[in-house]
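This view holds just a subset of the chains, kept in their places.
Order as written gives the chain letters A and B; numbering starts at 1 within each chain.
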Amino acid sequence: MRILIANPNTTEAVTRRLVETAAPAVAAGTELVGATAPRGVPYIASRAEAQIGGAVLLEMLCERIGTFDAAVVAAFGDPGLGGARELLDVPVVGLAEAAMASALMLGRRFAVVTFAVALEAWYAETIEAYALATRSAGVFCADRPFTDLEGVREEMADHLVALAGRAVAAGADTVILGGAPLAGLAARVHDRIPVPAVDPVVAAVKQAEALVALGVRKPVAGTFRRPPPKRSTGLADALARRIGENAP
Amino acid sequence: MRILIANPNTTEAVTRRLVETAAPAVAAGTELVGATAPRGVPYIASRAEAQIGGAVLLEMLCERIGTFDAAVVAAFGDPGLGGARELLDVPVVGLAEAAMASALMLGRRFAVVTFAVALEAWYAETIEAYALATRSAGVFCADRPFTDLEGVREEMADHLVALAGRAVAAGADTVILGGAPLAGLAARVHDRIPVPAVDPVVAAVKQAEALVALGVRKPVAGTFRRPPPKRSTGLADALARRIGENAP
């Protein structure tokens, strides 16, 4: 099985880190392939950037149709996930969604701990969009600037552990270390956090494997069937083709 | 006051109809200007199309910054609205949002009545995204195909009136005739619907006027302040410039 890790951010180093973090967790026979957004921002942190990044993600996926058995939307916040699920015939999961689904089986309430205040609104709206606010203990954001995106994981490690402690005091049974640049952090600090710590990309590849193992079909009814074909103007070729074609 | 009616669909005839429908409702001194998406689909009807259309909308708005006092996202479902509100310094409202806000003052529950089943999921998720499901009596969709987008308003009028009746029987105190191509229908059929019928584009321009009259400022705190400036790659010029610049 081949899982595409599609990063709607433009930072290739983060894509590599996501693949490296997830690799040890996959089953024998699962191959991970990374892809990085050809345009957009280094890391998505606002509604505007998610709107743009999600549209780019759809192009990335459509260009690669037929080369993967499942896909991961590799930005916490899952930009473009709903549209991707409509357009593709294979399972697609998001980092945020997969981490939360896993966290539901580890405790009553989960907290999302992340590295920048700017992410708070987007993450909180993601939780609400999935109708999981009742299961959430909140989004806990580092309150200080970081030096560079690739180093934020190491630079912030102690601070994020402290934030996780605050999240637990506020009622969290589980801590999700959200934000693609934090991939790999959970394994490094999980003995310093008193509750289960979830690494979203690990959760996502395992959830993708699970959906493939379930053998689920592409819906031909319901809200995630392929939308009716539609002509378009000025869109990227692969995306336009996919939008324009009839479901088989 | 100049209000930009920004249509994230590519159908210019719909943009014209929106402006014509709203024109008689505005106050003396309000000018309406239409804009139509330069790329995308003729009418957005799925999550994927909304993802794309919302990104195009951000470009359209950024290209016109400085030429309007308020903007209307002129597709029911409001693609890109959150991001637009972050990026712009003037009020932005969506057709769906404005219609629902108005409907809240006309009764306990509103229904959305529209012309295609394909729109159901997107509209329902929009209502949920605004946390207004408790105030909704549901989305009621025509169950038959239509001939062409520009004529759907006339072709479907009788059927939509019948659907509105069903919505009222299901508990609706108000009916929103959702979908940009239906602009102007409410005025034509409101005496055949036993409860208030809301035309979203009329609601939207009036809500835009109201926000301007309130004299509200651009937030410099909270989740709709301008996001921190960020470099980007490959985005449309005006959009890249706006994302990259410091808030004044």
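Keep this in mind: contacts are C-beta pairs under 8 Å (C-beta built on N, C-alpha and C of every residue); 3 or more make two chains touch, one makes a residue touch a chain.
In this text, all values refer to a predicted model and were calculated from it rather than measured experimentally.
Sequence-identical chains in the complete complex of this entry number 6, based on the file rather than the 2 shown.
Just so it is clear, only the chains that are shown with their structure count from here on.
For the pair chain A and chain B, the distance between C-alpha centroids works out to 29 Å. Residues 10, 38-42, 45-52, 54-55, 58, 79-80, 82-87, 118, 120-121, 125, 128-129, 131, 223, 227-228, 230-235, 239, 243 of chain A touch chain B in their complex.
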